[in-house]
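A single protein chain has been omitted; all remaining protein chains appear in their positions.
Letters A, B and C mark the chains as written, and numbering starts fresh at 1 in each.
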Amino acid sequence: MIKVILNGCSGKMGLLIEKLIDSEEDISLVSLHDEKNPLENAPQGDLVIDFSSKPGFMKSLEYAYKQQLHFLSGTTAIGKDGYEKLKEYSQTIAIFYSPNMSLGINFLAKILQENLNFLLKWDLGILETHHRAKKDAPSGTAMMLADIFPNPVPVNSFRMGDIPGDHKVVAARNGELIEFKHRATSREVFARGALEITRWFINCPRGFYTMRDYFKIN
Amino acid sequence: MIKVILNGCSGKMGLLIEKLIDSEEDISLVSLHDEKNPLENAPQGDLVIDFSSKPGFMKSLEYAYKQQLHFLSGTTAIGKDGYEKLKEYSQTIAIFYSPNMSLGINFLAKILQENLNFLLKWDLGILETHHRAKKDAPSGTAMMLADIFPNPVPVNSFRMGDIPGDHKVVAARNGELIEFKHRATSREVFARGALEITRWFINCPRGFYTMRDYFKIN
Amino acid sequence: MIKVILNGCSGKMGLLIEKLIDSEEDISLVSLHDEKNPLENAPQGDLVIDFSSKPGFMKSLEYAYKQQLHFLSGTTAIGKDGYEKLKEYSQTIAIFYSPNMSLGINFLAKILQENLNFLLKWDLGILETHHRAKKDAPSGTAMMLADIFPNPVPVNSFRMGDIPGDHKVVAARNGELIEFKHRATSREVFARGALEITRWFINCPRGFYTMRDYFKIN
Partner (left out) sequence: MIKVILNGCSGKMGLLIEKLIDSEEDISLVSLHDEKNPLENAPQGDLVIDFSSKPGFMKSLEYAYKQQLHFLSGTTAIGKDGYEKLKEYSQTIAIFYSPNMSLGINFLAKILQENLNFLLKWDLGILETHHRAKKDAPSGTAMMLADIFPNPVPVNSFRMGDIPGDHKVVAARNGELIEFKHRATSREVFARGALEITRWFINCPRGFYTMRDYFKIN
């Protein structure tokens, strides 16, 4: 049984993870945390799962580090300093970070990575569309996709309706155009992805892991 | 026989119009002009067709005004002053202006206009994609579409490959998303549209005309 | 307070309607029915809402007719005989029928209807994509869209994943292509639409109503 300490339990992703874990046999929740109930003196667990804001992310990362627990986070907009903290602590504990836990979007990232030389001969662009409540733009996922390329790629954003998350990478050259599109049909896909990754990640030794590591093996 | 004085004859649109007029029986070219051969002392014609740059647009508009000829222009990025000149001279001559002569895109504009009240309850966005040689962004067409709405609509642009012109208006609200997309499959569509409009426009009295006037009747 | 007798209460749409009505102040459920608990001797209500199968549809329509209640149905694949029954009984009771209760899709239908003459000059096609559990193909909505046109329109279908419902009407002619796309981002949109329509429909006199009537006024 994998024992989870969940940070960000009252956010949209946190609520979905609670709901999904309820029906899993090999994963259980040992404590729930958010801004009102910050992560201190939690019961013993195997890993911290964090879907929160930057301050919540920082606190829960510190906690995992002190307690020497695995740390898995999908919090976006963690900044350069947040990212460096992850790298630093990953010398001591196992850390998994991805701003997007869906297998589909990370499959696209893998394809782009593997075919970089071919795609660099094309003109590139990225479009992402999310629900109107999402404040950061471009999305962390769009930036992850753009960062695959050595040269800057234009990224456009829309905020509208209740779109869980659309991402599109467009490549054009004279005579042809290719589009790689991903649509999350519900937010559950991110929560489900997080649990699928957890089952693999819990057995990883200390180090820094991303979706690329997950895809190498799975 | 409709006698055309063409300004912008060495640009992409100008060349297409020349080619198309060649195979028309009721329209003929009487003189061709561009930066190297500006519009002065042209033989007698019925109308000036202009697909050029802002300076070329201004010169050919002045010429049509002095000669009291019909003036049809599809030049984009003519600025507020260019637009006001059109309005002013249209008190004396017949002027048709549209930054996009395709029937399809103007059909979309008509639909948006007619259903404004319904669409204002939705979150809106516009995306346009054009070939990498197009310098102005957003496209004149995207701005025409955005200007239909009383509130500002976010407009995103890509410049890539040899795309003749893609435009998309997206509308979303909780639970659903609508897209109106238009794709020009070749630049010929703009030239062909210009000639279809010319046949109707040549019989219009002085005044300012746009695609909306064309759709009212045709 | 509008009192609803719900048929198809254990189906996906039925469950959503129950959930939504729970949080409405002006609508309440008086009885729930499905195959195991068919619609007989229900407590007094104002209208029957039916989202079921063809047999369930037929039974609940008969019940509404006998009890002289308003009848609103979104059941698909009701066949020609089901449709004729609706027409027949609508001489005595008020009947609203639409295989798709989303405002967006019906807005598209309205646009196609209003611009029929223009669109008939284009080549047309319809594509619909639904979750893999949907058995009938093409969807009732796609057929409703196709039936707007006097000539046959090719309709293509995909069944995959958990897509709540994508519909696309494509129109092409030489040089250009237009797409009208609709995406239901969640099934709730159909339930929410049904309740919005109910508030208007409950005050309608006997007769046969569709989304077109709703749009005329709202």
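Keep in mind that, in the parts below, contacts are C-beta pairs under 8 Å (C-beta built on N, C-alpha and C of every residue); 3 or more make two chains touch, one makes a residue touch a chain.
These numbers were taken from a predicted model, which means no experiment stands behind them.
J.: Can you pull out the displayed chains that the omitted chain is in contact with?
T.: For the complete complex, the undisplayed chain touches A, B, C.
J.: Touching the hidden chain in the complete assembly: which of C:170, C:197 or C:211 does that?
T.: Of all options in C:170, C:197 or C:211, contact with the hidden chain holds for C:170.
J.: Where the complex has a chain not shown, which of C:55, C:79 or C:161 is the residue touching it?
T.: C:161
J.: In terms of residues, what is the contact footprint of the unshown chain on chain A?
T.: Here the touching residues of chain A are 102-105, 107-108, 111, 114-115, 118, 171-186, 188-189, 192.
J.: At which residues does chain C meet the chain that is not included here?
T.: 122-125, 127, 129, 132, 154, 156-163, 170-177
J.: Just checking the interface: what residues of chain B touch the absent partner chain?
T.: Its contact residues with the unshown chain are 161-164, 185-186.
Just so we're on the same page, only the chains that are shown with their structure count from here on.
J.: Would you mind working out whether chain A and chain C touch using mostly the same residue numbers, over half shared, or mostly different ones?
T.: Chain A and chain C contact each other through largely matching residue numbers.
J.: Please state the rotation angle, between 0 and 180 degrees and to the nearest 5, that superposes the Cα atoms of chain B on chain C.
T.: About 180 degrees, rounded to the nearest 5.
J.: Centroid of chain A to centroid of chain B, CA atoms only: how many Å?
T.: That pair's centroid distance is 45 Å.
J.: With chain centres defined as C-alpha means, what is the inter-centre distance between chain A and chain C in Å?
T.: Going by mean C-alpha positions, chain A sits 38 Å from chain C.
J.: Which chain C residues touch at least two other chains?
T.: Within chain C, the residues that touch at least two other chains are 185-186.
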